[in-house]
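Working notes, structure below.
Here is subunit A:
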Amino acid sequence: MSTTFDPPAEAAAAAPVDWDRASRDNVPGQPDIWLFVLFETLVFAGYFGFYLYNRPRHPGAYLAAQQELHLPLGIVETLTLLTSSLLIARSVEAARSQQWNTALRNAYATASCGVLFLTLKVIEWISEARAGNTPISNEFFSYYYFLTGLHLLHLLIGFAFLGVLVHRLRGPAARSREVIETCGVYWHTVDYLWVLIFALLYVVR
Partner candidate 1 sequence: MRRRDGELLLYWALPAVLGVWLSAFLLFPGFTRPMSPAMSADAVAGFYRDHVWRIRASMIVFNWFSVGLIPVLMLIVLQIRRMGHRTPILAYCMIGCAAAGPTLFLTADLFWMIAAFRPERDAGITQLLNDLGWITFTCGVPFLIAQSVFLALAIYLDRLERPVFQPWVAHFNLVVAAALVPAAFAGLALDGAVAWNGLLSFWLKNAAIAVWIAVMWLVLGRAMRQERAAEAPAV
Partner candidate 2 sequence: MRNAIDRRLLSAWLVLCALTLLYLVIDHSTADAGETRRALITVAAVVVSLAKVRIIMREFMDVRHAARWLRGLTDGVVALVAVALIGSYAAGAAWG
């Protein structure tokens, strides 16, 4: 199981074979992060399952509460995160071909999209709360604040991963393909969890 462990940074920098695209029939990032994101996806599926199970029991109440959400705002948020995903994928690709500056630029752009999403989310929360829709207003908004809040927490953790990514891209000694890809995998997970939450909260009837 030695592949499970983060190789020493110097070894990664010293071994150019680590960056070889030919060795790509492997796993992007640490296999460990995959276990984490897939496990976390299943836990989220549990939350979604309870939401979808309870929803048809009071369809009218849910539908009425759902009308209070702004679908266009949700779509803009989704597009923001999808763009951030594209940018970090490009960052990881650039790192693979050792174009460090391109990789760094894309990483910073990813973080900007993340901040934009965060801002939009907080604005959305404030406007919902001003309209009188709080976590205890009704079941729908309980789920709304719970799912969006938990997702936002994952986004904040994602900033920690982005910090590691930038740190790894900047210092030649710290560059490790495995860690860089791991950060990408985590960020994409934040993205696709939002894709699911968006569909469930804004679109599902």
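Behind the choice of candidates: all candidates are chains of the complex that A comes from, given by their letters.
Following the convention adopted for this analysis, a residue touches a chain if its C-beta (ideal position, glycine included) is under 8 Å from a C-beta of that chain, and two chains touch if they have at least 3 such contacts; residues count from 1.
Note that the coordinates shown come from a computational prediction; the quantities given were computed from them, not determined experimentally.
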| item | value |
| --- | --- |
| In-complex contact of subunit A, chosen from 1 or 2 | 2 |
| Residues of subunit A touching candidate 2 in the complex | 24-28, 31, 34, 38, 41-42, 45-46, 48-50, 52-57, 59, 63-64, 67, 71-72, 75, 78-79, 82-83, 85-86, 88-90, 92-93, 97, 181, 184-185, 188, 191-192, 195-196, 198-200, 202-205 |
